[in-house]
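Reviewing the structure listed below.
One protein chain omitted, others in place.
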Amino acid sequence: MPTVWIPSLAQRSTGAPEKVYIPQGSLRQIIRNLEELHPGLWNEIMDQDEDRIKPELAVAIDGETNHFGLIQQIEETSEIHFIPAISGGS
Amino acid sequence: MTSTSSKKNKYSVIGTSPIRHDALGRVTGKAKYGVDLRLTGMLFGKTLRSPHAHARIIKIDTSKAEAHPGVRAVITTKDMPIVKDEVADFGETMANYRLLAELCLANDKVLYKGHAVAVVAADNIHIAEEALSLIEVEYEVLPSVLTVQESMKEGAPLLHEQLTTRAVAARFTRGTDTGVQSNVASRILIEGGDVEAAFATSDVVVEREFNTKMVHQGYIEPHNETAFWAPDGHLTIWTSTQGAFGVRTQISKTLGLSESHVKVVPMEVGGGFGGKIRSYMGPTAALLSKKTGRPVKIVMNRKEVFESSGPTSGSNMRAKIGATKDGKITAAQVYLAYEAGAYPGSPVGAGASTCLSPYNLQNFSIEGLDVVVNKPQVSAYRAPGSPAAALAVETVIDEVAEKLGMDPIDFRLKNATKEGDRQVSGVVFPRIGCVEVEEAIKNSDHYNSPLEGKNKGRGTAMGWWFNGGNASTAMVTVNSDGTVGLVTGSVDLAGTRTALSMQVAEVLGITPEEIYPSVGDTDSIGWTGPSGGSRTTFSTGIAAIQATNIIIDEMKKRAALLWETQPEDISFVNSTFISSKNSNDKFSFKELAGKLMGTGGPLSASSTSNPTQVGSAFGGHICDVEVDTDTGKVTVLRYTALQDVGQAAHKAYCESQVQGGAVQGIGWALNEEYYYTNDGTMANSTFLDYRMPTALDLPMIDTILVEVPSPGHPFGIRGVGEVPIVPPLAAVANAIADAIGVRLTELPMNPASILAALKNKK
Partner (left out) sequence: MTDKIHVKTNLNGDNVDFLCEARQSLLEVLRDGLDMTGTKEGCNDGNCGACTVFLDGRIVDSCLVLAVEVEGKSVSTIEGVADVDKLHPVQQAFLENAALQCGICTPGFIMAAKALLEKEPDADEGRIRLWLAGNLCRCTGYDKIIRAVQSAGKDMQNI
């Protein structure tokens, strides 16, 4: 089953553990399932006004940046991390 | 003296150091930077800026200025369209466009000394300056806060009445609202394991508190924008920017224009380092142009660059690290409170995510706070957030090693991150070179050279930063004489035109001199992310390679036509197309290029990259200093910067990036700071008193390029630009500690603070 790593503050506010195992599916389905298991996680992850993940969060799937947003299909053995999106200079 | 620790170079072009295509223009003064632009009928703009760190604007009277001879237009916030409170992706920095609009021109409040209040366009710069003194502004001065500690105190004056602390690290944006009203815009927490239990089992625990000051990127060329609002509503902006497309989005959203009606032409840039990603005067120059019907150019002077563009955060930090006597780190706890400036958006999230990366840890807790203060809004500065956090961690690591009686590099090696270990965010490290860099330090001539004499010391430090991904577009064209044109959307800050050409040349088996690279504007090339975030040679390189591969596939089809066979029978090796069906059927790339017109027409191909396997890189620095205990002056005697570059693309320019970043870090460590008086004035906003390193302050900066290829790029290239500024703050601090036996925990470590530390030691 795909593994979702829950950000620390979301763990504290929803009581979710560090890692949650969710059946395979699209990223959107997975986040919905997370909400059912640990109510409050949807608001931690999703933008309140628009149908997308909070812009300040980047989603890494198996260490790679995700460009397909919520429609991305997650593989059986994948890991999902929500990390603060970060800017760079030169 | 520089060296690369790889053995033989496996590529023909990659890894060499050809002369830059655009260097000739720069050494003859012909290259055109944004500041150099002249257009017929052009007016000169100048910005009136707040003299107060925090005030409400009661009234602005521009009538006298408007009546002044030679003044063509004056604008204030009433001329700015109200921008939707929208958060969107702004290149690699997220932005709330309403707040960005307020940064360009204050709304009802000024939040820092230097905040823009009104802008004038006049026939020449002198008349514009005269006009500023004729604008009358009535302020209600409010109390201000200038440090994170002041800003977080109970009862501190609030910068934004509507700001409540968001519980996810965010810039200009929403997180989960805690409902707590304060100047703390957001809080981030990254935890793993159980730090309390782990500290309890440690033989050595060191905890230190640090304070660093705001510092500026220090580019020599000031911010500049020239705007022309044509009668048909089409707006053109010429500017020195790191990313034309981000500026186009910012300006179109700020002014309510469609993106196709805004063209941004990137000029050559005189230094960016992250500070030239956002536009400060584009919207106001555009509005002045609309009002006057003429091009308007606005250039910041040096004082404005310091006081009104975006430096990086000052900070208050704590780091606590524990270890057992066999040299294993048990736990690490880090607290970072970063100045955001006037609006939310410090790089505290990046600092939190990067500072512990050189160490494989199970027990860690990192807390970060984004705190608004009455200072200019911070902007990205080369690995934003990371150098300060690395100062805290790497000096405490050094102190733990010292208490354990271990060599600081051996201590690091014992805990070093390897492929398969997890970052604090949980993401697994792919192939990375932490161990390789640390071993290169141990084997280096510098590290093995004795350092003798009183008040001399050696310090080392590691650092980590990831490479940017983000999308880039490249277009490759084949000329009939076998030369190649390459257009990308990547602004060339320091030689990327050539580093990109080299990748195309390597794939095609030609020389970089046979390629002519140029930078497109927002109308002439597809969307490309900003040149920053250590992404250009990496991501735009991938786009260029992809486009080149499309060209090769097309040319195989042409060869197949000529040889009356199938494209699958054609291979491309050593710059030659060969048919597997007939060994006599061969064309060099050049020969086949000459036949394109006759086999279907000219060839060009465009491709967009959006890499997912984005790499990261480690750097490690060694610094020798001598401290004059009478004057407090620190002389850097010797400096070696080591870095995993994956695979050096342009070798000399890789070295250059490492050297440049290291020296910015040395300046940050020893001398640079925003010196504030109690009323919120930056007292040292000139190059005389904002003391950046000169040639006289430094030795040669030796570099060692370690090459652990990145799996995310066809040639293994890693981004190199930002990592080198991460280790130097701690490397210098550790060297000073070794020299005088005192650990300084406040930056800058200037003569006054060295003398004070020596005095307190007794």
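Letters A and B mark the chains in the order given here, with residues in each chain numbered from 1 onward.
Definition applied: contacts are C-beta pairs under 8 Å (C-beta built on N, C-alpha and C of every residue); 3 or more make two chains touch, one makes a residue touch a chain.
On a predicted model such as this, the values are computed, not experimentally measured, just so you know.
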Chains in view touching the one left out: B
Touching residue (missing chain; options B:His126, B:Lys153, B:His234 or B:Lys418): B:His126
Option touching the unshown chain, where B:Asn183, B:Ser656 or B:Asn734 are the choices: B:Ser656
Residues from chain B at the interface with the omitted partner, ascending: 17, 19-20, 23-24, 26-33, 35-36, 38, 69, 124-126, 217-222, 268-273, 301-302, 493-495, 652-653, 655-657, 659-660, 662-664, 686-688, 692-696, 698, 700-701
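To be clear about the criterion, only the chains that are shown with their structure count from here on.
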Cα-centroid distance, chain A relative to chain B, in whole angstrom: 27
Of all residues in chain A, those that touch chain B in their complex: 5, 7-9, 11-13, 18, 43-44, 47-48, 54-57, 60, 62-67, 79, 81, 83-90
Chain B residues touching chain A - in the complex, by the definition given at the top: 87-89, 92-94, 167-171, 173-176, 187-192, 217, 242, 272-275, 277, 347, 349-350, 352-353, 379-385, 425-430, 465-466, 468-469, 493, 531-536, 610-614, 721-722
